[in-house]
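Handing you this structure, nothing more for now.
Only one protein chain is missing from this complex, and each of the others stays in its spot.
For subunit A:
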Amino acid sequence: MEISSTITETQPQKFALPVDSEHKATEFRLFSVAAPHMRAFHLSWISFFACFVSTFAAPPLLPIIRDNLNLTATDIGNAGVASVSGAVFARIAMGTACDLFGPRLASASLILLTAPAVYFTSIASSPVSFLLVRFFTGFSLATFVSTQFWMSSMFSTPVVGTANGVAAGWGNLGGGATQLIMPLVFSVIRDIGAVKFTAWRIAFFIPALFQTLAAFAILIFGQDLPDGNYQRLQKSGAKQKDKFSRVFYHGITNYRGWILALTYGYCFGVELTVDNIIAEYFYDRFNLKLHTAGIIAASFGLANLFSRPAGGIISDRMASRFGMRGRLWALWIIQTLGGVFCIILGQVGSLSASIIVMIIFSVFVQAACGLTFGVVPFVSRRSLGVISGMTGGGGNVGAILTQLIFFKGSKYSKETGITLMGVMIVCCTLPIFLIYFPQWGGMFCGPSSEKIATEEDYYLSEWSSNEKEKGLHQASLKFADNSRSERGRRVHSAAMPSNGTPPTTV
């Protein structure tokens, strides 16, 4: 009772964008930098982009690095696996940190703590040190979770898929941009006069500095929620500080989080794997120059400019017509097609066919990533961070598994590895059939006709009656109301639910 009056006590804030009852923006205006919504969007995608550039800065320069550090194919494979392993637990930890401390502090801290790993790449001198710097640099990919969390906190249900998709897609662009940037920076430094084995080391300062500056920007210009930062809101009582154990428990006991973690491993995990192997694949298989292989490899990651956002937009469009069931169907279809094109990529033998198939494959796989995060914001409200972290972590686990099974050492040729990876994508996408929301249904079943069939029931089940008495569940209540659009077109003709009306309106 007191909580809502505290919120309305402060002057009603004016926002540049139209907002809902939680002050989340209901529109997404790409070319605006208005605080707090669009500014948060631009800060989060740029910083995530910087982390991607750093994590995948080594692959395009591997033909030089492997000679300098005397690496074998096994060493390179191990370092590739290491680069995506760190983020598995970092993403889950980041999810929890966002729930507890807010995305601004959580992401800026991580970015500044991993910047040293990028600086130290310049002084790597052996396979072991190379593996270590790639491992620690990879932790920075956990900023993905803070990006998604931040977008889910700033943008309302009709546009959350789009906001998530564009932010993550433009961040993932870093994986492609780095394949262009690093060879370019390297050749500029070499032309200035440095020898090859020194030029690549100097080149690593560029992503490192970019990362450091991005973190500063977040700390100076960013804000956790539309109403302010966590610390200030918690002190004024407007936001309740939640308990870690409860947040964590409700996250990991939600089976939908685990299924999405698995399927995300086979769209995003595959994307990470390809970022690691594709430049070397084109360089070695088609005898291209380093520069050319880098450009082709870059086009894989650069497709993220439109393909992941397209996934988010498709998810939102499907939801407006078919609700959550539409989101799930679109995700399954597009990710499975991604797997099919991956199989074809491993089979084609000519350079031009490989490039074309690779681009089609990238569009489908990246759109699937965007579609996944059209579903994630609805799995849990209380433990949004943990679910985002689990799904994100699952993405990295998929990358580890595929690299270990298909791309380590000399067991499979890269072409065979790519085909087998495609088969695994198709198989690991099937579990989406099992996702079911009582209030909205699943792929094959409609919403439940039993009593637990409203949005309020689903989201409030995360709070105990004790906690509800204290009024800790208010945000979830608002979210449940805002999420009614996930019923699809039927919303307009559906009557308001008879139970679950918030007591504070009395």
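Brief remarks on what is shown
Definition applied: a contact is a pair of C-beta atoms (placed from the backbone, for glycine too) under 8 Å apart; a residue touches a chain by one contact, two chains touch by 3 or more; residues count from 1.
Here, contacts and distances are computed from a predicted model.
The protein name that UniProt records for the chain not on display, among "Thioredoxin reductase 1, cytoplasmic", "COMM domain-containing protein 1", "High-affinity nitrate transporter" or "Golgin A7 family member B", is "High-affinity nitrate transporter". Among A:Phe205, A:Phe221 or A:Tyr249, the one in contact with the hidden chain is A:Phe205. Screening A:Ser109, A:Ser187, A:Ser299 or A:Ser461 for touch with the missing chain picks out A:Ser109.
For the options A:Arg66, A:His291 or A:Lys468, the residue in contact with the chain missing from this view is A:Arg66. In the full complex, subunit A makes contact with the omitted chain through residues 63, 66-68, 70, 72-74, 105, 108-109, 112-113, 115-116, 119-120, 122-123, 125, 195-198, 200-202, 205, 208-209, 212, 215-216, 219, 231-232, 235, 283-284, 287, 409-410.
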